[in-house]
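And then chain A:
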Amino acid sequence: MSSSTLVVSDLVVRYGAVPAVHGISFEVAPGEIVGLIGPNGAGKSSTLNAITGLVGPFSGSVRLGERDLTGRAPEVVARSGIALVPEGRRIFGELTVDENLRLGLAGRRTQRGVAEDLERVLELFPVVAESRARSAGVLSGGQQQQLAIARALVAAPEVLLLDEPSLGLSPAITDTVFDALATIRDSGLAVLLVEQRAQRTVAIADRTLVLANGELRLTLTPDDAGDTERMIHAYLS
Partner candidate 1 sequence: MTVLATALSDFLHAAVEPQVQVDAIGIGAIYALMAVGIGLVFGVLRLVNFAYGQLVMAGAFALAYASDQDWPVWLGIVLCFVVVITLTLAMERVVFRPLRGKPAATMLVATFAVAFLLQAVALLIDQTDDTLGEPAASLAKLNVPWTILGTDVRKITVVAIVTAAVCLAGLVLILSRTTVGLHMRAAAMDFETARLLGVRADRVIGSAVLLSGILAATVAVMLTVQQPLVTSTFALRETIVVLAGVVLGGMNRLFSATLGGFAIGYASGLLGGALPTAQSQYLPSILFGLVIVILLVRPGGLFTRGPGPVERV
Partner candidate 2 sequence: MLTIVAPITLVAATAVVGTFFERSTEIYFINALIAVAIVVALYVFVGSTGVLSFGHISFVAVGAWTAGVLSVPVAEKPATMPFLFDFLAETTVGNVWSLVLAALAGGVFALLAGLPLMRLSGLTAGIATFAVLEITNNVLRYYEKVGPGLNVFSSVPETTDLQQAAIGAIAAIVVAFAYQVSRFGRQLRAARDDAPAARAVGISVYRQRLGAFTLSGALAGLAGGLYVHYLPISVDAVYLDLTFITLAMLVIGGMTSLWGAVVGALAVSGLDSLLAEAENGAAGIDLPSGSRIVVVGALMAVVLIVRPSGLTGGRELNLGRLLRGSPGRRGAA
């Protein structure tokens, strides 16, 4: 499978007259995790929304390899190889786990290799595999989060976007999720990880971008993991 780099250039997002993101640029290459952290309201979700086409960018561009995806409809972006694990998981609680996974297939570019991909994903998340026939609504938060990631992965994307996947999870489950992310990166996907847990993100990501008030302020590397809080604090205040 050919892999391409997600390139976001000079992205500006506005809600009416209210600016949320002021011209940020970054790239996420295959086989790397890029972290995106920042305080509440910094514009992290808005950045993801602009990439996935939920909001039209006011200006700037979003490209995946050769393809220009700027301002395309969400389903077009999804079918171009960008999968999202949305904020709050957005699992279809009234459908079964299996049906949720089948919905993930909607984003595939080819129907070949479905069985293999499914098998690989379920291997990564045994909890999901065990509860395929159950209604997704009865799963615990951690299980739902894993289902949401699995649902994104069965689309066989090139880029995986995650919006605060550890929100509300216990430390143990967070470990599971972050371990899975490392495996996913190693399989060659480009991963953009939006998080509130700064330290853990900095530790796992190849680079971590710090966003505040819609602007990129700082880039951290795993070496900074030890004193992330201090650095961010020093820089933002």
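On the choice of candidates, all candidates are chains of the complex that A comes from, given by their letters.
Assume contacts are C-beta pairs under 8 Å (C-beta built on N, C-alpha and C of every residue); 3 or more make two chains touch, one makes a residue touch a chain; residues count from 1.
Just so we're clear, the structure is a prediction, and the values are computed from it rather than from any experiment.
By the touch criterion defined above, chain A in this complex contacts candidate 1 out of 1 or 2. Interface residues of chain A, counted against candidate 1 in their complex, comprise 52, 54, 73-75, 78-79, 83-84, 86, 90, 92, 94-95, 99, 102-108, 151-152, 155.
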